[in-house]
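Missing here is one protein chain; the remaining ones are kept as they sit in the complex.
The letters A, B and C name the chains in turn, as written, and every chain counts its residues from 1.
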Amino acid sequence: MTVSRTVELEGHIIDSGTMGHCFGVVMDMGGEFEVEEFEVGRHKHAETYCRMRVLAETESDLRAILHELNQQGATVADPRDATLEAAPEDGVVPVDFYSTTNHPTFVRVDGEWVEVEDVEMDCALVVENAGDERPRVYTKVLNAIEEGDLVVTGETGIRVEPPERPRNGSGSFGFMQGGVSSERPSASLIEEIADEMREVRENDGNVLVVCGPAIVHSGGRDALAELVRAGYIDALSAGNGFAVHDLERDLYGTSLGVDTESLEHPRKGHKHHIYTISEIARLGGIEEAVDEGVVDDGVMYECVRNDVPYVLAGSIRDDGPLPDTITDSIEAQNAIREQAQEADIVLMLATLLHSVAVGNCLPSTTKTVCVDINPATVTQLLDRGSAQAIGMVTDIGTFIPMLAEELLE
Amino acid sequence: MTVSRTVELEGHIIDSGTMGHCFGVVMDMGGEFEVEEFEVGRHKHAETYCRMRVLAETESDLRAILHELNQQGATVADPRDATLEAAPEDGVVPVDFYSTTNHPTFVRVDGEWVEVEDVEMDCALVVENAGDERPRVYTKVLNAIEEGDLVVTGETGIRVEPPERPRNGSGSFGFMQGGVSSERPSASLIEEIADEMREVRENDGNVLVVCGPAIVHSGGRDALAELVRAGYIDALSAGNGFAVHDLERDLYGTSLGVDTESLEHPRKGHKHHIYTISEIARLGGIEEAVDEGVVDDGVMYECVRNDVPYVLAGSIRDDGPLPDTITDSIEAQNAIREQAQEADIVLMLATLLHSVAVGNCLPSTTKTVCVDINPATVTQLLDRGSAQAIGMVTDIGTFIPMLAEELLE
Amino acid sequence: MTVSRTVELEGHIIDSGTMGHCFGVVMDMGGEFEVEEFEVGRHKHAETYCRMRVLAETESDLRAILHELNQQGATVADPRDATLEAAPEDGVVPVDFYSTTNHPTFVRVDGEWVEVEDVEMDCALVVENAGDERPRVYTKVLNAIEEGDLVVTGETGIRVEPPERPRNGSGSFGFMQGGVSSERPSASLIEEIADEMREVRENDGNVLVVCGPAIVHSGGRDALAELVRAGYIDALSAGNGFAVHDLERDLYGTSLGVDTESLEHPRKGHKHHIYTISEIARLGGIEEAVDEGVVDDGVMYECVRNDVPYVLAGSIRDDGPLPDTITDSIEAQNAIREQAQEADIVLMLATLLHSVAVGNCLPSTTKTVCVDINPATVTQLLDRGSAQAIGMVTDIGTFIPMLAEELLE
Partner (left out) sequence: MTVSRTVELEGHIIDSGTMGHCFGVVMDMGGEFEVEEFEVGRHKHAETYCRMRVLAETESDLRAILHELNQQGATVADPRDATLEAAPEDGVVPVDFYSTTNHPTFVRVDGEWVEVEDVEMDCALVVENAGDERPRVYTKVLNAIEEGDLVVTGETGIRVEPPERPRNGSGSFGFMQGGVSSERPSASLIEEIADEMREVRENDGNVLVVCGPAIVHSGGRDALAELVRAGYIDALSAGNGFAVHDLERDLYGTSLGVDTESLEHPRKGHKHHIYTISEIARLGGIEEAVDEGVVDDGVMYECVRNDVPYVLAGSIRDDGPLPDTITDSIEAQNAIREQAQEADIVLMLATLLHSVAVGNCLPSTTKTVCVDINPATVTQLLDRGSAQAIGMVTDIGTFIPMLAEELLE
């Protein structure tokens, strides 16, 4: 071991697993560590401090190890400024650009630690006003990079703060370690979610709901419309399909051709889907259809009436699509990104595709609730590193009415 | 029946199911049929010919029926040309446009049947060169429609040729059929099941419930106990595990160690399962535990109190087992067989193993309801050839309370 | 055809599918039929009557056919009594014992049809009081057979009444049918698929492959690249993700950051995905990257080198995307539509989203093969009404190498 550097960690680093994880990182990457100082937090509220020297065979090995420790919240004892390099052309980042995590992140610019704005995974970091009094650092997705943007490269001068294990019970918004079960009692979980939503509302916060078409098929539509009307939903994100199903229900009383009350399949019912699209297209869009009184019920109707903004993103599976649907995926991502960054809590309801798209744009500190009948979907969504997530494997058609009852009673 | 029209079918229409399907269509849509001529294909390679008069109450009913027969390959005896209408603007089809299937399709233009090009589902049909020598008909997706396109509307002059059952072995490229979907409306299904159960009760029939442990974990236990107490359940079939979970809930307030109210995991909670077994073993069995007042709540308690006979079948996975559990599989099968033969309706709730065991002993005439959160389980259970089966893919912890509410309100 | 026998069927045998099924049975088992009399039920409530002569090559073939017809409810025109044989010892049935279905069954004893008690599948039939005034027939499971029990053997004198399609709406208690199973032998299926692909190639047909990222993760990439190189693939349809994974594998030797050879997770491996996109973006696209020698291996490489056209469709989940990806969903659909319409056979490999998009554009006459490890995906894809479809539930990483071996050996 020929090269070394000293790093420090501080906080509840033992019971959050951070300390052990850092030791593991060094060993797994072929390095060694020498603990120089270790002040264990001797009580529940006392923090632990560790200073250790990290050794490696080569400078590049060492850099790699330091980078990983950094991602765990370790700081190099003697910090330097982040390296910046200008983007060579639009949509192209410098070769060694730093790609972000979804945790709160700080970049050292001119000797100061600047907090990154709009934290989001897999982005580049762009620095504005470097050398100025008030430098800013924010994330940019690769396709949004403009020639000349000052992009953070390498691994120095970057500090990440992964979420800590909460000292006090965090209820069900757990520190997620993948454990989703379909065998957890639903009623009490729903109560907790309702409490959280009420709190967000009282604080003028923002509730984003991500909706899949199963909401309409399985009978959760009316309850969701009620929640929109009652002001519990501040933004809605969905695909073309969800909106068409919701509107079909209003225009024909069916969902994918099935009468959701009588369970009958009216003849030509399977054509209602495509007829709905054609009808709305004729009128020019959802808002126009509401204004003309053609649409007078349902989730989209309530969104229009109550000024709840919605984003409908297109997909190659879509029929139609509706005039309201954003067919370009980059444009749609940008609209979703804006929703995600503003949200305080996100309900992901019975849609994998759209939930992943929204989840990709969320900082790890935003609370998320994932409900799906498929355990694999819930697991995949919770796996994305949110620090405060609830997963429920249940029928969306019973979940939303129970949530509405809890909130509206 | 005031209006009628004659249609013809030809081909291997009996063994392809087409003939039967057409009869079904007419009956399901409220029409009648009179077979005027029927030449059965008397040999393997001989085709069958059927001419029948279709009757309906109204012209619009008749048109709907004819449309469906058409989709099955029936041709109206006296065909007319397809109706054409110009698209009013780009991306907008005429109101009554014909929306395609993915089967080979023919459109009658100027007295000739023209084959549709580029067959694809959910498209409009556009006619080019009508009136010309070589008219063409092809599909267009809605968003590709241009102002002035001649679009086929209504249902006359359209013929569809659904694939026939191949005369020679088609190998593995099979003729596929539908399955079970988790997207069916739940509330109305639950009503139907409740109606059925009420009817069985009124006729002094027998309701057998087959129970998996998830009933307890997911909060369906109290509702099931109520149903037993109210006399809606006549027999219960389960495994050792279900009974232990139900009893653990009573003795410790937990299910597999989780407090089902507070969601907390009391320490040593994971040992409650084995303690429960040990406790019941000490007393000599469930009935003894009820008699001594140790068990005073839950499904097993209500069974004992209300003389609802239960069969607990053992398995090699069991802890314990309880003294009540029948450990020999042949003996257990015999007990299950007796329950199955007496049942008029069987509810299979969140257990594959026991449902299969019960299902093995059921005549195909017994009604069955299968509820599980795993679609594969529901499919497997419905696959066993019961003639009267309902499958629901949903959370058992919301299904039973909803069923109980429906029955007990 | 040297032997024959006459059978009769009666009831709603056309719309129940019984008639078609019986024709199918005779043909599938190598027999012939001659319809001697056929009285179609001319109205909804009129029953159909069919008398037909069944012919076969050998007596034993005929017996086998009759047995199957019997199971469908057909009765031999000139019935004989059932054959009875005494059980040789406890738990042992006579060699040729009749094994029951779960449908209502009747056994001919002393010239009378006796209804079987306690109908249950896979049991033996035991006759009591034969020769007596009141003979009884009931089911017995094999292990309950006692020495001397009179057991029904062979197939004569047995009549089964499978459930008929209810005349009146049966509500949700449906008539169930089978699905897709993961328990089908794979090797022989793969052979069949290979045969089909060879035939398509010989006829200058068109093979379209729809690819999901799991192909790369699970080790099917090299085999797919070989198939492209060998000319077995004429077009490729995928998402941005598939291409990025394929290229990451080439540039970094990893797939989503995991070294697919050594199974190790190189540090920063999870960033390789985004680095790959940035690298290709810098060069201007995949073709450019191949031309400059940066990409020299893999599926996309072989597509470029062998002029196999590809469509990469964008999605709101995408990172990047690559310059080659079509981000507008309508444009992407149009490109996919063109591929779909030209295809003679479509392989849908481990992707639900793209397979649905392609499937939406396919006529029902195009052959499709769907392979996915998730049974629900396979079922959903097969459900779309293709007349000629194979579904396989298996690991894509073993399917493609086996297919390649079959085709390239």
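Basically, a residue touches a chain if its C-beta (ideal position, glycine included) is under 8 Å from a C-beta of that chain, and two chains touch if they have at least 3 such contacts.
Note that the coordinates shown come from a computational prediction; the quantities given were computed from them, not determined experimentally.
The undisplayed chain touches these shown chains across the complete complex, A, B, C.
Touch with the chain omitted from the figure is made, among A:Gly24, A:Gly148, A:Gly231 or A:Pro309, by A:Gly24.
Among C:Met29, C:Ala130, C:Ala230 or C:Val294, only C:Met29 touches the chain that is left out of the view.
For subunit B, the list of residues touching the undisplayed chain reads 171-172, 267-268, 271, 273-275, 277-278, 281-282, 313-321, 327-330, 332-333, 336, 353-354, 356-357, 360, 374, 376.
Counting over the whole complex, subunit C has residues 29, 64-65, 67-68, 88, 91-93, 95, 97, 99, 122, 142-143, 182-189, 192, 214, 217-219, 255-256, 258, 260-263, 373, 393-395, 397-398, 402 touching the chain that is not drawn. Think of the hidden chain as still there; on subunit A it touches residues 14-17, 19-21, 23-24, 26-27, 32-35, 38, 40-44, 50, 165, 167, 177-179, 375-376.
As a convention for this text, only the chains that are shown with their structure count from here on.
Work out the mean CA point of subunit A and of subunit B, and you get 36 Å between them. Here the spacing of subunit B and subunit C, counted between their Cα centres, is 19 Å. Annotation: 38 Å between the Cα-based centres of subunit A and subunit C. Taken residue by residue, subunit A touches two or more other chains at 263, 319, 321, whereas all remaining positions touch fewer.
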